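Shown below is the structure under consideration.
Other chains dropped; remaining ones untouched in position.
A and B are the chain letters, set down in written order, and residue numbers restart from 1 in every chain.
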């Protein structure tokens, strides 16, 4: 996470101020439950809320205390006591630091996820809008980077829509994974804290109680969470690479918006480069890489060790801030993407008629030619188009073996672009529920 | 995937023979649908099934044809034609190789997943059985590898149960991700094949139609699948490392079963080593590593490139065979694990009474001592136990500042092991639905 690739709302979730505020809320909600259970005085719980709500936590002061205690939660509690006074001894009764830390981390992840769900919704809206706009914009489909058969630009965007629709569902599942709360005390036995405290805090913080925690919330949950972000990032990479391909000089079927005043190169004034999607390609690599330490974090020793902590202090913000930024940037790219249907049409016809080779093949087999012979016949004519720029239809009509099997009209009929788009409505219906 | 870490049923899913059989079934089911739609003769479809069912595909012969065509599906179709005869020209009408390859890969993944789901069920059964067996076996809980407070060995196993219960749900979701079928023809437009063929084949193969494919089934599905396997492997690693810790000489609270005739070391006949869980630790690293190339596979170029293929030919079997083996091995470890409650008891008391420090701390705060002072009082007595082998209770009773706040009886009352296990039933109810 660096300022260049950050958006303020997501950054705020990970600020020290937000963290300490959540810590306070967890402690104060626990006090409410402890007061209800008669473990601490009701007045104390009330005082804690009042004093804590009024307080402005001083990050520098907490850091100062931590330098002595080498323990961040104790430093915070000591600072909190400076506001609350004597009743502060009723705070954190029976709890362990991880109860606060892990529940807070999950609150932050849930909030971060909600922002990203909104990001995906915006991206889906942009993709849908542009997909319908170009539902019938015919363009060449490519496999291996080689012209294959026609499709439409709308179908390309429908594919991306379906992909991010799946990503949305995955993100909802990932949110579910980490939306848990543990207030179970040292090694998770509830020895010094009633399970009802956990239930109360969980509900108050919008989480579910963790069925069985040790001293920590199990990290397989977070491994799954960050792995999911890695998959979403990989989808961003796919769409970005598609745009980069379409913008390359020889293709130029689409182009990132180029603003007035923008400069493409310090040396070459003629340049207009797909810098946003290149940037997204790199960001995807980063988000993906965070899945690994998250998976290595699962195998904590016994009831917990703290090796996961340094990892999460980094990848918590790094992964969510970067992915939030990337999703928003991709939405912007899609929204403003310049699309060039004329160029699509020109590219499609680069090798005259070649994209119809399969239809001729199928027609030959239907006319009784074996698959192997049909393939040979079509391939030899196709190679002449490929290598000498000939017109495929002309070649076929001049090939006696072909015309022995198929009449000229039948051959000509195979060169119809509309044939390839007749099921676009079906595809749109499947993806968007409507065509 | 190497024979040493493989089980035959999973290996069979990935054999060439299985693959060609599935290819045949996909082609033959497609022929049925094409025949129903009147695209090919009904008799042809019937012949194809009959001849194909009777055929024994010759892997060496297919390889030979592929050496010329450099195309595996064409090689297979050519070989199939050798059995089917002239009607073979009706096979693969309007389809593209990826229709066969991707649908087959997903069939294999679904079958592999079903085996792994059964593996997890067996593991869950073993964990549950041992958890209830040791529900009340008190043992020290540890954080940072340092004694913390008592828990039970059953709770440790309940944690593992909850973890693999989550893994089961994740694996079901991962199965759903890849249980799709694409029969959509070149670049996925259905230009030469009716979408109803896809519906028919999907149903026949136990899959769902892919809403929008290009020439391939989108690889974000497989990225999610292999990432999920990586998370499951990480859970195997966690439990394995727990066993390894428990078996180390100074702890020795549990031990892998050591068979008669087994030898621990070529040099040192006294050795009994946790080799199975060490082995699982390594296997987990492998399964986890496969998530990465799977994520890199997402960003295929345009409507497809074939860079994913070599990756999947390797990680398809590598990841599933290894994880299947690892799950079964872990089940075996848990089933036969030697558990030593006496040693647990001895370890728990290594530092006499120290594990009760929190209760004394809480009692002091409840008695009016500030949290900071209470911490100081308890810590100074604890350090004497830590450093000089003193008895914690004796130390506390000899500390005037402590006895000024708490009476002797009250202090003694804090040294009760049962206090720590009173919520084990709650935890078991949450995890198993019953205690």
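Note that in this section contacts are C-beta pairs under 8 Å (C-beta built on N, C-alpha and C of every residue); 3 or more make two chains touch, one makes a residue touch a chain.
Small disclaimer: the values here were computed from a predicted structure and weren't measured.
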Copy number across the full structure, from 2 displayed chains: 4
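Going forward, only the chains that are shown with their structure count from here on.
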Distance between the centres, which are taken as Cα means, of chain B and chain A, whole angstrom: 24
Residues of chain B that touch chain A when the two form their complex: 77-78, 81, 86, 88-94, 141-145, 148-151, 155, 158-159, 162-163, 166-167, 170, 173, 177, 186-192, 195, 209, 211-215, 218, 220-221, 223-224, 227-228, 230-231, 234-235, 237-238, 240-242, 245, 281, 284, 288, 291-292, 295-296, 298-306, 358-359, 362, 365-366, 368-372, 374, 419-424, 426-427, 430-431
